[in-house]
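A single protein chain has been omitted from the complex, and every remaining protein chain is retained in its original position.
On to chain A.
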(Lines give C-alpha, C1' and ligand atoms only; values in the text may rest on other atoms or scores of the structure.)
Protein backbone atom coordinates (compact mmCIF):
# COMPACT_ATOMS: atom_id res chain seq x y z
CA UNK A 1 0.00 0.00 0.00
CA UNK A 2 1.40 3.34 -1.06
CA UNK A 3 0.73 6.53 0.78
CA UNK A 4 0.91 8.52 -2.42
CA UNK A 5 1.04 7.60 -6.08
CA UNK A 6 2.09 10.42 -8.36
CA UNK A 7 0.98 10.00 -11.96
CA UNK A 8 3.60 11.49 -14.26
CA UNK A 9 7.36 11.96 -13.92
CA UNK A 10 7.48 15.31 -15.63
CA UNK A 11 8.80 18.31 -13.80
CA UNK A 12 5.65 18.84 -11.67
CA UNK A 13 5.39 15.17 -10.74
CA UNK A 14 9.07 14.96 -9.95
CA UNK A 15 9.08 18.16 -7.91
CA UNK A 16 6.07 16.83 -6.01
CA UNK A 17 7.74 13.46 -5.42
CA UNK A 18 10.83 15.24 -4.10
CA UNK A 19 8.83 17.35 -1.66
CA UNK A 20 6.84 14.30 -0.54
CA UNK A 21 10.07 12.38 -0.01
CA UNK A 22 10.85 14.78 2.85
CA UNK A 23 8.12 12.94 4.78
CA UNK A 24 7.75 9.47 6.20
CA UNK A 25 5.64 8.31 3.30
CA UNK A 26 5.75 5.53 0.76
CA UNK A 27 5.74 7.41 -2.51
CA UNK A 28 5.47 5.88 -5.98
CA UNK A 29 5.69 7.69 -9.31
CA UNK A 30 4.11 6.08 -12.38
CA UNK A 31 5.30 7.23 -15.78
CA UNK A 32 3.98 5.96 -19.09
CA UNK A 33 7.23 6.73 -20.93
CA UNK A 34 10.60 5.07 -20.44
CA UNK A 35 12.16 8.04 -18.68
CA UNK A 36 11.48 11.23 -16.79
CA UNK A 37 10.90 14.40 -18.79
CA UNK A 38 9.25 12.93 -21.86
CA UNK A 39 6.18 15.10 -22.30
CA UNK A 40 5.50 18.79 -21.77
CA UNK A 41 8.56 19.11 -19.54
CA UNK A 42 10.84 18.06 -22.37
CA UNK A 43 9.92 20.56 -25.05
CA UNK A 44 9.53 24.10 -23.77
CA UNK A 45 11.47 27.34 -23.61
CA UNK A 46 13.55 26.53 -20.54
CA UNK A 47 12.77 29.92 -19.08
CA UNK A 48 12.58 30.88 -15.44
CA UNK A 49 9.97 33.57 -15.80
CA UNK A 50 10.13 36.67 -13.64
CA UNK A 51 6.39 36.57 -12.99
CA UNK A 52 4.81 39.63 -14.60
CA UNK A 53 2.61 37.73 -17.05
CA UNK A 54 0.09 36.08 -14.79
CA UNK A 55 -3.01 37.82 -13.48
CA UNK A 56 -2.44 39.25 -10.01
CA UNK A 57 -3.99 37.09 -7.34
CA UNK A 58 -3.96 33.98 -9.52
CA UNK A 59 -2.31 30.79 -8.38
CA UNK A 60 -0.20 31.00 -11.53
CA UNK A 61 1.22 34.35 -10.43
CA UNK A 62 1.90 33.09 -6.93
CA UNK A 63 3.60 29.89 -8.08
CA UNK A 64 5.62 31.72 -10.70
CA UNK A 65 7.09 34.28 -8.35
CA UNK A 66 7.70 31.74 -5.60
CA UNK A 67 9.26 29.26 -8.05
CA UNK A 68 11.51 31.96 -9.42
CA UNK A 69 12.68 32.82 -5.91
CA UNK A 70 13.38 29.18 -5.06
CA UNK A 71 15.41 28.50 -8.19
CA UNK A 72 18.81 29.72 -6.93
CA UNK A 73 18.94 27.50 -3.88
CA UNK A 74 17.26 24.57 -5.59
CA UNK A 75 19.61 24.48 -8.57
CA UNK A 76 22.53 24.76 -6.19
CA UNK A 77 21.24 21.88 -4.08
CA UNK A 78 20.59 19.80 -7.17
CA UNK A 79 23.88 20.73 -8.85
CA UNK A 80 22.44 21.93 -12.17
CA UNK A 81 23.07 25.07 -14.19
CA UNK A 82 20.86 28.13 -13.75
CA UNK A 83 21.44 31.63 -14.89
CA UNK A 84 19.60 34.86 -14.20
CA UNK A 85 20.24 36.34 -17.59
CA UNK A 86 17.31 38.77 -17.29
CA UNK A 87 14.44 39.14 -19.71
CA UNK A 88 13.19 41.90 -21.94
CA UNK A 89 9.66 42.35 -23.24
CA UNK A 90 9.81 44.40 -26.39
CA UNK A 91 7.19 46.79 -27.66
CA UNK A 92 7.36 48.19 -31.14
CA UNK A 93 5.21 51.29 -31.12
CA UNK A 94 4.32 54.16 -28.89
CA UNK A 95 0.73 53.02 -28.60
CA UNK A 96 1.88 49.72 -27.09
CA UNK A 97 3.44 51.60 -24.18
CA UNK A 98 0.25 51.46 -22.19
CA UNK A 99 0.31 47.65 -22.33
CA UNK A 100 3.95 47.61 -21.35
CA UNK A 101 3.25 49.85 -18.35
CA UNK A 102 0.36 47.61 -17.42
CA UNK A 103 2.62 44.58 -17.58
CA UNK A 104 5.09 46.30 -15.28
CA UNK A 105 2.35 47.22 -12.84
CA UNK A 106 1.02 43.69 -12.94
CA UNK A 107 4.51 42.33 -12.26
CA UNK A 108 4.91 44.65 -9.31
CA UNK A 109 1.57 43.55 -7.92
CA UNK A 110 2.74 39.96 -8.27
CA UNK A 111 5.84 40.79 -6.26
CA UNK A 112 8.39 40.89 -9.09
CA UNK A 113 11.32 43.04 -8.05
CA UNK A 114 13.38 45.59 -9.99
CA UNK A 115 11.18 45.83 -13.08
CA UNK A 116 12.17 48.71 -15.26
CA UNK A 117 11.02 50.26 -18.54
CA UNK A 118 13.83 51.02 -20.93
CA UNK A 119 13.84 53.10 -24.10
CA UNK A 120 14.60 51.55 -27.45
CA UNK A 121 18.08 53.00 -27.38
CA UNK A 122 18.80 51.70 -23.90
CA UNK A 123 17.66 48.24 -24.92
CA UNK A 124 19.76 48.23 -28.06
CA UNK A 125 22.75 49.22 -25.99
CA UNK A 126 22.17 46.04 -23.96
CA UNK A 127 21.37 43.94 -27.04
CA UNK A 128 22.81 45.46 -30.21
CA UNK A 129 21.19 42.87 -32.49
CA UNK A 130 17.65 43.91 -31.59
CA UNK A 131 15.51 45.58 -34.23
CA UNK A 132 15.64 49.30 -34.77
CA UNK A 133 11.84 49.16 -34.55
CA UNK A 134 11.97 48.39 -30.85
CA UNK A 135 10.33 51.36 -29.17
CA UNK A 136 10.76 50.35 -25.54
CA UNK A 137 11.07 47.28 -23.36
CA UNK A 138 10.21 45.99 -19.95
CA UNK A 139 13.38 44.76 -18.30
CA UNK A 140 13.11 42.04 -15.65
CA UNK A 141 16.55 41.27 -14.19
CA UNK A 142 15.12 38.34 -12.22
CA UNK A 143 14.20 36.40 -15.37
CA UNK A 144 16.44 33.39 -15.95
CA UNK A 145 17.15 30.23 -17.87
CA UNK A 146 17.41 26.64 -16.72
CA UNK A 147 17.85 23.32 -18.52
CA UNK A 148 14.44 21.61 -18.37
CA UNK A 149 15.93 18.11 -18.71
CA UNK A 150 18.41 18.60 -15.93
CA UNK A 151 15.91 20.24 -13.60
CA UNK A 152 13.40 17.43 -14.12
CA UNK A 153 16.01 14.69 -13.81
CA UNK A 154 17.65 16.23 -10.76
CA UNK A 155 14.31 16.57 -8.93
CA UNK A 156 13.48 12.94 -9.74
CA UNK A 157 16.91 11.65 -8.76
CA UNK A 158 16.82 13.50 -5.49
CA UNK A 159 13.33 12.13 -4.80
CA UNK A 160 14.68 8.68 -5.60
CA UNK A 161 17.66 9.20 -3.26
CA UNK A 162 15.11 9.90 -0.56
CA UNK A 163 13.12 6.76 -1.17
CA UNK A 164 10.52 7.67 -3.81
CA UNK A 165 10.01 4.76 -6.21
CA UNK A 166 9.83 5.44 -9.94
CA UNK A 167 8.11 3.05 -12.34
CA UNK A 168 8.61 3.68 -16.04
CA UNK A 169 6.74 2.30 -19.05
CA UNK A 170 3.81 2.23 -16.67
CA UNK A 171 0.78 3.79 -18.27
CA UNK A 172 -2.15 4.25 -15.93
CA UNK A 173 -5.31 2.91 -17.53
CA UNK A 174 -7.84 3.02 -14.77
CA UNK A 175 -8.32 4.49 -11.30
CA UNK A 176 -10.81 2.95 -8.90
CA UNK A 177 -11.98 4.39 -5.60
CA UNK A 178 -11.43 1.93 -2.76
CA UNK A 179 -12.20 2.09 0.90
CA UNK A 180 -8.75 3.21 1.93
CA UNK A 181 -7.98 5.30 -1.14
CA UNK A 182 -7.49 4.28 -4.75
CA UNK A 183 -6.56 1.27 -6.84
CA UNK A 184 -4.61 2.16 -9.94
CA UNK A 185 -4.42 -0.20 -12.90
CA UNK A 186 -1.45 0.06 -15.19
CA UNK A 187 -1.07 -2.81 -17.63
CA UNK A 188 -0.82 -5.97 -15.55
CA UNK A 189 0.12 -4.10 -12.42
CA UNK A 190 -2.14 -2.59 -9.79
CA UNK A 191 -1.11 -0.10 -7.18
CA UNK A 192 -3.04 0.44 -3.97
CA UNK A 193 -2.61 3.91 -2.54
CA UNK A 194 -4.07 6.19 0.06
CA UNK A 195 -3.93 9.18 -2.24
CA UNK A 196 -3.17 10.14 -5.78
CA UNK A 197 -1.39 13.14 -7.27
CA UNK A 198 -2.47 13.73 -10.84
CA UNK A 199 0.51 15.35 -12.56
CA UNK A 200 -0.19 13.87 -15.96
CA UNK A 201 0.36 16.92 -18.13
CA UNK A 202 -1.86 16.90 -21.20
CA UNK A 203 -3.56 13.75 -19.84
CA UNK A 204 -4.46 15.27 -16.46
CA UNK A 205 -8.08 15.73 -17.58
CA UNK A 206 -8.37 12.03 -18.43
CA UNK A 207 -7.37 10.93 -14.92
CA UNK A 208 -9.27 13.67 -13.13
CA UNK A 209 -12.41 12.78 -15.05
CA UNK A 210 -12.03 9.11 -14.07
CA UNK A 211 -12.70 9.95 -10.44
CA UNK A 212 -14.61 13.22 -10.48
CA UNK A 213 -17.95 14.34 -11.80
CA UNK A 214 -16.72 17.93 -12.00
CA UNK A 215 -15.08 17.48 -15.36
CA UNK A 216 -12.10 19.43 -16.54
CA UNK A 217 -10.66 19.76 -20.03
CA UNK A 218 -7.01 20.06 -20.98
CA UNK A 219 -6.23 21.15 -24.52
CA UNK A 220 -2.79 20.44 -25.91
CA UNK A 221 -1.47 23.77 -27.12
CA UNK A 222 1.34 23.14 -29.54
CA UNK A 223 4.50 25.23 -29.57
CA UNK A 224 7.11 24.83 -32.28
CA UNK A 225 10.73 25.82 -31.85
CA UNK A 226 14.02 26.20 -33.64
CA UNK A 227 17.26 25.37 -31.88
CA UNK A 228 20.34 27.09 -33.25
CA UNK A 229 24.00 26.15 -33.18
CA UNK A 230 26.19 27.39 -30.35
CA UNK A 231 27.84 29.65 -32.89
CA UNK A 232 24.61 31.67 -32.79
CA UNK A 233 24.35 31.37 -29.01
CA UNK A 234 25.44 34.90 -28.25
CA UNK A 235 23.13 36.64 -30.72
CA UNK A 236 21.26 37.82 -27.65
CA UNK A 237 22.18 37.51 -23.98
CA UNK A 238 18.82 38.18 -22.39
CA UNK A 239 15.57 36.36 -23.01
CA UNK A 240 13.75 38.45 -25.59
CA UNK A 241 9.96 38.42 -25.47
CA UNK A 242 7.46 40.47 -27.41
CA UNK A 243 4.49 42.18 -25.86
CA UNK A 244 2.08 39.31 -25.14
CA UNK A 245 -1.07 38.51 -27.08
CA UNK A 246 -4.10 36.34 -26.40
CA UNK A 247 -2.24 33.05 -26.84
CA UNK A 248 0.52 33.49 -24.33
CA UNK A 249 3.87 35.09 -24.34
CA UNK A 250 4.51 35.05 -28.06
CA UNK A 251 7.71 34.11 -29.82
CA UNK A 252 10.89 34.51 -27.80
CA UNK A 253 14.57 34.44 -28.63
CA UNK A 254 16.81 33.25 -25.82
CA UNK A 255 20.19 31.77 -25.09
CA UNK A 256 20.05 28.38 -23.37
CA UNK A 257 22.08 27.31 -20.35
CA UNK A 258 24.28 25.29 -22.70
CA UNK A 259 24.98 28.17 -25.04
CA UNK A 260 22.62 27.49 -27.94
CA UNK A 261 20.00 29.91 -29.16
CA UNK A 262 16.35 28.90 -28.83
CA UNK A 263 13.61 30.52 -30.89
CA UNK A 264 9.86 29.91 -30.49
CA UNK A 265 7.16 28.91 -29.71
CA UNK A 266 3.97 29.11 -31.70
CA UNK A 267 0.68 28.51 -29.89
CA UNK A 268 -1.90 26.39 -31.67
CA UNK A 269 -4.60 24.35 -29.95
CA UNK A 270 -4.78 20.79 -31.22
CA UNK A 271 -6.80 17.65 -30.47
CA UNK A 272 -4.03 15.06 -30.44
CA UNK A 273 -2.37 14.63 -27.05
CA UNK A 274 0.73 13.21 -28.71
CA UNK A 275 0.78 15.65 -31.63
CA UNK A 276 4.39 16.74 -31.27
CA UNK A 277 5.04 17.01 -34.99
CA UNK A 278 6.45 20.21 -36.40
CA UNK A 279 4.74 21.89 -39.35
CA UNK A 280 5.94 24.11 -42.12
CA UNK A 281 3.40 26.78 -41.20
CA UNK A 282 4.46 26.71 -37.58
CA UNK A 283 8.16 26.93 -38.24
CA UNK A 284 7.67 29.69 -40.80
CA UNK A 285 5.65 31.61 -38.24
CA UNK A 286 8.41 31.22 -35.64
CA UNK A 287 10.98 32.57 -38.07
CA UNK A 288 8.85 35.47 -39.16
CA UNK A 289 7.85 36.56 -35.66
CA UNK A 290 11.31 36.14 -34.17
CA UNK A 291 12.82 38.29 -36.89
CA UNK A 292 10.65 41.13 -35.74
CA UNK A 293 12.76 41.16 -32.55
CA UNK A 294 16.08 40.14 -34.10
CA UNK A 295 16.06 40.99 -37.81
CA UNK A 296 19.38 39.27 -38.55
CA UNK A 297 18.53 36.08 -36.76
CA UNK A 298 21.04 33.54 -38.13
CA UNK A 299 18.48 30.94 -39.16
CA UNK A 300 21.06 29.18 -41.32
CA UNK A 301 22.49 27.98 -38.03
CA UNK A 302 19.39 25.96 -37.13
CA UNK A 303 20.43 22.50 -35.96
CA UNK A 304 17.02 21.12 -35.12
CA UNK A 305 13.39 22.00 -34.69
CA UNK A 306 10.85 20.47 -32.33
CA UNK A 307 7.37 20.89 -30.96
CA UNK A 308 6.06 20.65 -27.43
CA UNK A 309 2.55 20.58 -26.01
CA UNK A 310 1.40 22.84 -23.21
CA UNK A 311 -1.31 21.46 -20.96
CA UNK A 312 -3.79 24.29 -21.37
CA UNK A 313 -6.82 24.19 -19.09
CA UNK A 314 -9.94 26.04 -20.15
CA UNK A 315 -9.69 28.54 -17.29
CA UNK A 316 -6.00 29.22 -18.00
CA UNK A 317 -5.12 28.62 -14.38
CA UNK A 318 -3.16 25.98 -12.50
CA UNK A 319 -5.51 23.53 -10.82
CA UNK A 320 -3.68 22.45 -7.69
CA UNK A 321 -6.17 21.14 -5.17
CA UNK A 322 -7.97 18.10 -3.92
CA UNK A 323 -10.75 17.23 -6.36
CA UNK A 324 -14.01 18.39 -4.82
CA UNK A 325 -15.81 15.08 -5.09
CA UNK A 326 -12.83 12.71 -4.85
CA UNK A 327 -11.23 12.65 -1.45
CA UNK A 328 -7.49 12.02 -1.50
CA UNK A 329 -7.20 12.74 -5.23
CA UNK A 330 -5.02 15.79 -5.75
CA UNK A 331 -4.88 17.51 -9.10
CA UNK A 332 -1.79 19.17 -10.38
CA UNK A 333 -3.38 20.06 -13.70
CA UNK A 334 -3.31 22.77 -16.31
CA UNK A 335 0.40 23.24 -15.74
CA UNK A 336 1.30 25.27 -18.78
CA UNK A 337 3.73 28.16 -18.88
CA UNK A 338 5.09 29.25 -16.37
CA UNK A 339 5.00 25.60 -15.28
CA UNK A 340 8.73 24.97 -15.40
CA UNK A 341 9.45 28.05 -13.31
CA UNK A 342 6.66 27.18 -10.93
CA UNK A 343 7.58 23.50 -10.54
CA UNK A 344 9.50 23.90 -7.26
CA UNK A 345 6.62 25.90 -5.77
CA UNK A 346 4.04 23.51 -7.18
CA UNK A 347 5.86 20.60 -5.58
CA UNK A 348 5.84 22.42 -2.28
CA UNK A 349 2.14 23.25 -2.49
CA UNK A 350 1.02 19.77 -3.54
CA UNK A 351 3.12 18.23 -0.78
CA UNK A 352 1.59 20.61 1.73
CA UNK A 353 -1.93 19.55 0.69
CA UNK A 354 -1.13 15.84 0.60
CA UNK A 355 0.83 15.70 3.84
CA UNK A 356 -1.89 17.69 5.52
CA UNK A 357 -4.43 15.16 4.35
CA UNK A 358 -2.28 12.23 5.46
CA UNK A 359 -1.06 13.94 8.64
CA UNK A 360 2.45 12.92 7.57
CA UNK A 361 5.57 13.60 9.60
CA UNK A 362 8.88 14.84 8.27
CA UNK A 363 11.75 12.39 7.97
CA UNK A 364 14.78 12.83 10.16
CA UNK A 365 17.30 12.37 7.40
CA UNK A 366 16.20 13.99 4.19
CA UNK A 367 19.10 14.32 1.77
CA UNK A 368 18.75 17.83 0.42
CA UNK A 369 21.63 17.72 -2.02
CA UNK A 370 22.08 15.74 -5.19
CA UNK A 371 25.37 15.44 -7.00
CA UNK A 372 25.10 15.96 -10.74
CA UNK A 373 26.87 13.93 -13.40
CA UNK A 374 30.60 14.47 -13.61
CA UNK A 375 31.23 17.02 -16.32
CA UNK A 376 34.91 17.11 -17.26
CA UNK A 377 34.38 20.51 -18.87
CA UNK A 378 33.89 21.99 -15.43
CA UNK A 379 37.06 20.45 -14.00
CA UNK A 380 40.50 21.98 -13.74
CA UNK A 381 43.08 20.44 -16.00
CA UNK A 382 44.69 18.63 -13.05
CA UNK A 383 41.38 17.30 -11.81
CA UNK A 384 40.45 16.12 -15.28
CA UNK A 385 43.80 14.40 -15.65
CA UNK A 386 43.23 12.63 -12.35
CA UNK A 387 39.75 11.57 -13.47
CA UNK A 388 41.12 10.01 -16.65
CA UNK A 389 43.80 8.21 -14.66
CA UNK A 390 41.13 6.72 -12.42
CA UNK A 391 38.78 6.00 -15.29
CA UNK A 392 40.24 6.14 -18.80
CA UNK A 393 36.73 6.20 -20.29
CA UNK A 394 36.72 9.92 -19.53
CA UNK A 395 39.52 10.26 -22.07
CA UNK A 396 37.46 8.70 -24.86
CA UNK A 397 35.38 11.28 -26.71
CA UNK A 398 32.16 9.82 -28.13
CA UNK A 399 30.22 12.93 -29.16
CA UNK A 400 32.51 15.21 -31.09
CA UNK A 401 30.23 18.19 -31.35
CA UNK A 402 29.58 18.50 -27.62
CA UNK A 403 32.80 16.74 -26.51
CA UNK A 404 31.04 14.09 -24.44
CA UNK A 405 33.15 11.18 -23.25
CA UNK A 406 32.38 7.52 -22.76
CA UNK A 407 32.80 8.04 -19.02
CA UNK A 408 29.92 10.50 -18.91
CA UNK A 409 27.66 8.23 -20.97
CA UNK A 410 28.45 5.24 -18.78
CA UNK A 411 27.68 7.26 -15.67
CA UNK A 412 24.34 8.39 -17.15
CA UNK A 413 23.45 4.73 -17.73
CA UNK A 414 24.23 3.80 -14.14
CA UNK A 415 22.58 6.67 -12.28
CA UNK A 416 19.73 6.15 -9.83
CA UNK A 417 17.39 7.04 -12.67
CA UNK A 418 19.26 5.54 -15.57
CA UNK A 419 19.44 6.46 -19.23
CA UNK A 420 18.05 3.60 -21.30
CA UNK A 421 17.85 5.06 -24.77
CA UNK A 422 19.70 7.41 -27.10
CA UNK A 423 17.41 10.26 -26.06
CA UNK A 424 17.92 9.38 -22.40
CA UNK A 425 21.68 9.64 -22.85
CA UNK A 426 21.26 12.81 -24.86
CA UNK A 427 19.18 14.57 -22.23
CA UNK A 428 21.66 13.68 -19.49
CA UNK A 429 25.00 14.19 -21.24
CA UNK A 430 24.22 16.21 -24.39
CA UNK A 431 25.73 13.46 -26.57
CA UNK A 432 23.95 13.92 -29.88
CA UNK A 433 22.64 17.37 -29.00
CA UNK A 434 25.19 19.24 -31.10
CA UNK A 435 25.44 20.37 -34.65
CA UNK A 436 25.73 16.94 -36.30
CA UNK A 437 22.64 15.81 -34.35
CA UNK A 438 24.04 12.39 -33.41
CA UNK A 439 25.25 11.47 -36.89
CA UNK A 440 28.64 10.36 -35.62
CA UNK A 441 27.96 9.35 -32.05
CA UNK A 442 24.69 7.43 -32.26
CA UNK A 443 26.22 4.08 -33.36
CA UNK A 444 28.84 4.42 -30.61
CA UNK A 445 26.32 5.42 -27.98
CA UNK A 446 24.10 2.52 -29.02
CA UNK A 447 27.04 0.16 -28.52
CA UNK A 448 27.72 1.56 -25.06
CA UNK A 449 24.04 1.24 -24.15
CA UNK A 450 23.96 -2.38 -25.31
CA UNK A 451 27.17 -3.20 -23.46
CA UNK A 452 26.23 -1.54 -20.18
CA UNK A 453 22.66 -2.85 -20.13
CA UNK A 454 23.91 -6.25 -21.35
CA UNK A 455 21.27 -6.42 -24.07
CA UNK A 456 21.51 -7.01 -27.83
CA UNK A 457 21.97 -3.98 -30.07
CA UNK A 458 18.62 -4.48 -31.78
CA UNK A 459 16.77 -3.76 -28.54
CA UNK A 460 18.31 -0.30 -28.20
CA UNK A 461 15.76 2.43 -28.79
CA UNK A 462 15.74 6.10 -29.57
CA UNK A 463 13.20 6.82 -26.84
CA UNK A 464 11.76 3.58 -25.48
CA UNK A 465 8.75 1.53 -26.60
CA UNK A 466 8.97 0.57 -30.27
CA UNK A 467 11.49 3.21 -31.25
CA UNK A 468 14.09 0.50 -31.92
CA UNK A 469 16.91 1.79 -34.04
CA UNK A 470 18.02 -1.46 -35.65
CA UNK A 471 15.55 -3.54 -37.62
CA UNK A 472 17.64 -6.64 -38.30
CA UNK A 473 20.87 -7.91 -39.77
CA UNK A 474 22.33 -7.62 -43.22
CA UNK A 475 20.77 -10.09 -45.65
CA UNK A 476 18.56 -11.66 -42.95
CA UNK A 477 15.57 -11.54 -45.28
CA UNK A 478 17.35 -12.81 -48.38
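Everything below uses one rule, namely that a residue touches a chain if its C-beta (ideal position, glycine included) is under 8 Å from a C-beta of that chain, and two chains touch if they have at least 3 such contacts; residues count from 1.
Assume contacts and distances are computed from a predicted model.
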Candidate names "RNA polymerase sigma-70 factor (ECF subfamily)", "FAD-dependent oxidoreductase", "Putative secreted protein with C-terminal beta-propeller domain" or "Carbohydrate ABC transporter permease"; UniProt protein name, chain not shown: "FAD-dependent oxidoreductase"
Identified contact with the non-displayed chain, of A:303, A:323 or A:412: A:303
Candidate in contact with the missing chain, chosen from A:176, A:274 or A:368: A:274
Among A:141, A:233 or A:395, residue touching the chain not depicted: A:395
Touch residues of chain A, complete complex, unshown partner: 226-227, 231, 274, 276-280, 282-283, 302-306, 381, 384-385, 388-389, 392-393, 395-397, 400-401, 403, 435-440, 442-443, 457-458, 461-463, 465-478
